[in-house]
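Heads up, one of the protein chains got dropped from this complex, but the rest are sitting where they should.
Read from first to last, the chains carry the letters A, B, C and D; within each, the first residue is number 1.
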Amino acid sequence: MLTIFKKRRPPVGARPGTLVVPEGAPTRIRVFEYDPEGAVESTPVSLDELVRLRDGARTAWIDVQGLGDEAMLRRLAEIFSIHPLALEDLVNAPQRPKVEEYDGQLLFIARTARLPSADDIELEQVGVVIGAGYVLTFQERRGDVLDLVRTRIREGKGKIRGGGAGYLGYAIIDTIVDGYYPVVEALGERLEHLELRVLDAPIPATLAEINRTKAQLVIMRRGLWPQREAVSRMIKQPTPLLSDDVRLYLRDTDDHGAQLVDVVDSQRELVNGLMNTYLSAVANRTNEVMKVLTIMSSIFIPLTFLAGIYGMNFADMPELHARWGYPVLLGVMTALGIGMLLYFRRQGWLGGSKSD
Amino acid sequence: MLTIFKKRRPPVGARPGTLVVPEGAPTRIRVFEYDPEGAVESTPVSLDELVRLRDGARTAWIDVQGLGDEAMLRRLAEIFSIHPLALEDLVNAPQRPKVEEYDGQLLFIARTARLPSADDIELEQVGVVIGAGYVLTFQERRGDVLDLVRTRIREGKGKIRGGGAGYLGYAIIDTIVDGYYPVVEALGERLEHLELRVLDAPIPATLAEINRTKAQLVIMRRGLWPQREAVSRMIKQPTPLLSDDVRLYLRDTDDHGAQLVDVVDSQRELVNGLMNTYLSAVANRTNEVMKVLTIMSSIFIPLTFLAGIYGMNFADMPELHARWGYPVLLGVMTALGIGMLLYFRRQGWLGGSKSD
Amino acid sequence: MLTIFKKRRPPVGARPGTLVVPEGAPTRIRVFEYDPEGAVESTPVSLDELVRLRDGARTAWIDVQGLGDEAMLRRLAEIFSIHPLALEDLVNAPQRPKVEEYDGQLLFIARTARLPSADDIELEQVGVVIGAGYVLTFQERRGDVLDLVRTRIREGKGKIRGGGAGYLGYAIIDTIVDGYYPVVEALGERLEHLELRVLDAPIPATLAEINRTKAQLVIMRRGLWPQREAVSRMIKQPTPLLSDDVRLYLRDTDDHGAQLVDVVDSQRELVNGLMNTYLSAVANRTNEVMKVLTIMSSIFIPLTFLAGIYGMNFADMPELHARWGYPVLLGVMTALGIGMLLYFRRQGWLGGSKSD
Amino acid sequence: MLTIFKKRRPPVGARPGTLVVPEGAPTRIRVFEYDPEGAVESTPVSLDELVRLRDGARTAWIDVQGLGDEAMLRRLAEIFSIHPLALEDLVNAPQRPKVEEYDGQLLFIARTARLPSADDIELEQVGVVIGAGYVLTFQERRGDVLDLVRTRIREGKGKIRGGGAGYLGYAIIDTIVDGYYPVVEALGERLEHLELRVLDAPIPATLAEINRTKAQLVIMRRGLWPQREAVSRMIKQPTPLLSDDVRLYLRDTDDHGAQLVDVVDSQRELVNGLMNTYLSAVANRTNEVMKVLTIMSSIFIPLTFLAGIYGMNFADMPELHARWGYPVLLGVMTALGIGMLLYFRRQGWLGGSKSD
Partner (left out) sequence: MLTIFKKRRPPVGARPGTLVVPEGAPTRIRVFEYDPEGAVESTPVSLDELVRLRDGARTAWIDVQGLGDEAMLRRLAEIFSIHPLALEDLVNAPQRPKVEEYDGQLLFIARTARLPSADDIELEQVGVVIGAGYVLTFQERRGDVLDLVRTRIREGKGKIRGGGAGYLGYAIIDTIVDGYYPVVEALGERLEHLELRVLDAPIPATLAEINRTKAQLVIMRRGLWPQREAVSRMIKQPTPLLSDDVRLYLRDTDDHGAQLVDVVDSQRELVNGLMNTYLSAVANRTNEVMKVLTIMSSIFIPLTFLAGIYGMNFADMPELHARWGYPVLLGVMTALGIGMLLYFRRQGWLGGSKSD
């Protein structure tokens, strides 16, 4: 069963900035501090340590996992001067993917996608706050998506350690967008598989799978489109947080977003085609069943009638006493049966599901 | 039965500004007067008291419920210099959601949605007039949507008492937009429920519910889209009534509006998919019925024919007098019947509704 | 039978400005001359009288009904300096609704809609020429739509007599746009009615009515959309003929146009849904028929087979001579029949059209 | 059989400007030379005569029919300084309708439509080159569309002789656009006719005609839309070749183009509706057939069973020897048959194709 839409949101009419934290999701903070020379990874003992990071010369990534501790989140927002509305967007997930500028900070709301099973699609919001010299990310669950970025910082290859907060923000967003590729490819393979199954086994289970895939594509599209829009707008945002170089890289991310939207749209068209194929395969099956019935009935009902004739008890039925009466009738019946068979064969009804 | 469109409107050709008040809906006015220090709630004895409010230093909310008293409404419009066309929009509901600026005032026409039952959707127009220091709201029925805002003023938490008329206007509009979330979620749950039912019980009642849900989504969309557009345009309206701060908050409302439109659009796609599933489930059922008929007929019609043969009265039918004639025939019949059953089983027709 | 498109147009390749007047539609001119003090209504004896009106201080409405007299129309165009292309648009109906500015004049091509019967939709073009101090309207038939404006001038209530030619033009266009409301409401009611009928009586006549309604909506949309566009563009037209006040009123008309387009679009979506419901209702009916056939056949064909067995003439059939042979067989048959009935009941096939 | 797309084009990778002339289409040139005083029509003996026309004071129309003579076309292009790409567009038909400006010349690629039979739609490209003082038109076949313009020049009524090359260009384009009206009207009539037939005779031939009409509308749309766009862009082209007056006339052509696109779009919606009606009419027919089968079977199968009972050869069947056994059974059978008939009548199955 696929959940179509479920948002953690305050009751209607609550004042702006009200947070709805998920239960049982303790907030854990990890910190990366790095410059081209090296990277230090730590878990802050108290939030006040972070003040130093905010103002430090090295680039800091404050990685928040689990959004269950409202007090901690509010204190964090205070330290990094995160606007209450931004905090609300970060915590009350899912928001529509978007980019917003609050004085001196860029807020990017992204959404990751995973297919844990054929039945479900798991979307998770990742909130990214890019400031001068620091990046904060907010995730509800301990996600493994950003592990890939963590590894890159640890290994220190490429530009990542020297790129500053803007580049780190790009790297995170790029990783999230690229994370859709395996999902899209998995859905593509499932479609190819379904295309074969729909003709072989047009059973309700197949239809249910088609429907589920369609719903997953609809839900993917709902996230991908605004996310791509957000990347496009981020490139054009006149903020000093993003260097020209980073904008160039974001253009690449934007292209990937556009490609993903294209592919998902194609897949939606194809899944609609599968629905039609399914309906027609069912109609074909009914047709096959009908043919069997018609052939059986058309052959035996007339023969039974003939047998009925000579089962009548009229006193004077000369055929009954004719010498070759019985064998002649059997011959006529055989001829009739074969005749019908030949007729149906000429109609092309006798190939079963193979030829037709 | 869902009413598709019903508008309270003057006869065609009436002069602009003609009001059509609903019958049996006496106009009741409630007043909130507040500043950061405190809030006073009252019911004015005469409309002339309101003149003081209009010009007072505190923020005033004139909350009009029931639009049945044309004289009162006209006097109110006079006191607050509401343009006749604005008054017409406020009274002759439903108008298309929109924002308009009349000198010194912003008119916002909003629409709330409620699902009182699975069969109906209840939309109500709420008209909001934002002036310098005061806000007027016009509702046909005693709605409980705005109660949430009233409570916030009474409790005085957050920025609401200090935010002035612009902020109050935002709070009202935001509450109305957010009020769609429970409706959208209820429809989402109904869709999930329908997805199960459509395969289990593809009966006309299910189809009727699918259709009703679709119509409700169409009607929701008709309100949501222009409402979101109106919020977007309000943000860009170059009016001194809205501070930069309020515009920032409205951006949040705008995001919610966009998310709601996205979700409703996804739901409309899914409801169309359900329609297809329904049709195919009916086709599958026909298929099942056909199979039963075909199996029964294909087995017994040939056997009956055989019985008919030996019911004939030919004088000379040696089998009839053969020693093992009868038991051999019974054996042949049994073999034939079992043969047919095996054939149908190999065709996969014998699983009933479970496997197929 | 609904006519999809029929235009009175000159033969292809005729030179621009060629008029095609309808036959049997004598041109009748009525004149309203008014200022805030009073209104005079007259029928001019000769067209030359109109020269005085063109240049007079009072606002003049020249109301042309019936477009059959080419000479008269050409003389009229000469007096009021109507551009030949404008005259062509006014006479060769229907044109696409639009607004155009020819030096010193605004030409507005509008279209009214009426539903004379369930089978037809009657669209009529009304051409409006707004000049400085005068308005000309051109209608093919003696329409009653503009009677509502005439009455308002006669009664002189509201702003109409003091508003000048621009306001009169607005009043006419507004009346035409609002004239769609009753049509849209009638179609809405028909849809609600059809929704009930489509499940009760999925007969071709119902489908034909659905199709007719769909075609009417398509035709309505074809007129409404460019008409709304024309009103929008008229508001922005930088012409001295329209005061700011009139533009404000036109904005109201524009809102109504947008609402009508919205509602018609919703109705089109719903009518498509009805088509699907119809198809599925027919499929359901086939299903019902099939069930009856299958139940009857499945019960009686095996029983007939049994009867056939004991109708055989084998010499040695011990059952035939058994003491309880006949009653036992009857008992077995009854049991078999009841068994089948129970089976079908468990399958849920015995509820007839009520439960399924 | 309708050809969906066939273009005369050079092999892929040929250098730009490569011409592909049709075979068996000798190029014929006719020349019109006119000024307000008179018009001279001639067939040039050699192409060099045309140099005089290019530079003459009178307006010249060089009317090229048949594009089979590459040498002649290249010489012509040389005389009138037609850009190689423009020449390619004129000869390698069909190009997408468009307008382009090459220094000092406007190139307009138009497409005419004709319905030679119900099965086909004949589109022909007409290329128009408007220069200072001359117009060249290029047509593949001897078309009769432009005859209408020729006649107008010969007769000399209206503005055509005094309008110069710009006006002539307009007159040609306008004639081509208006030439779609008869086609659209013919398709409209066919749709009305099909609407009746689809319910009366839902046979494959009807479906084939619906499909053909749909394909024709799709092909029409493919030409109409860019053609309308081209006219719109031509109006805005800042070229001295078109006077303000001509632009005004082109606005009229533009309106007609928009109206045609509207009508074709409506027709496409209606043809899709017809497809649905066809499918449902077939379903209805199957339903009718099923009813006949079910009624016949349900009445006679139980009766046959009864007859079978009393055809059994049990030694002891008291009914067989009862005095009124036979007539009583016949009575019971009749009663049963009538009972079934009444049942089916109550179900509304006995009206045949009339009531249902």
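In this section, a residue touches a chain if its C-beta (ideal position, glycine included) is under 8 Å from a C-beta of that chain, and two chains touch if they have at least 3 such contacts.
Keep in mind that this is a model prediction, so the values were computed, not measured.
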For a quick check of understanding: of A:78, A:119 or A:255, which residue touches the chain that isn't displayed?
A:255
When the complex is taken as a whole, what residues of subunit A touch the one chain not shown?
145, 147-149, 151-152, 157-160, 171, 174-175, 178-179, 181-182, 184-185, 188, 191-192, 195-196, 199, 248-249, 251-252, 255, 258-259, 262-263, 265-267, 269-270, 273, 276-277, 279-281, 283-284, 286-287, 290-291, 293-294, 297-298, 301-302, 304-305, 308-309, 311-317, 349, 355-356
Which positions on subunit D touch the chain that was left off?
1-7, 9, 11-17, 83, 85, 88-89, 95-96, 98, 100, 203-204, 207-208, 211, 214-215, 218-219, 221-222, 226, 275, 278-279, 282-283, 285-286, 289-290, 292-293, 296-297, 300-301, 303-304, 307-308, 310-313, 317, 319-321, 323, 325-326, 329
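Everything that follows uses one rule, which is that only the chains that are shown with their structure count from here on.
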Can you name the chains that touch subunit A as well as subunit D?
none
Where the contacts of subunit B and subunit C overlap, which chains show up?
none
Since subunit A and subunit C share one sequence, what rotation angle in degrees maps the C-alpha trace of one onto the other, as a multiple of 5?
145
Same vs different contact residues, subunit C with subunit D, by half of numbers used:
different
I'd like to verify one number: the distance from the centre of subunit A to the centre of subunit B, where each centre is the average of its C-alpha atoms, in whole angstrom.
25
Centre distance in Å when subunit B and subunit D are each reduced to the mean of their C-alpha atoms
41
Return the residues of subunit C touching two or more other chains; collapse runs of consecutive numbers into ranges.
279, 283, 286, 290, 293, 297, 301, 304, 308, 311-313, 317
Looking at which chains touch, is this a line, ring, star, complete or other?
line
All pairs of touching chains?
A-B, B-C, C-D
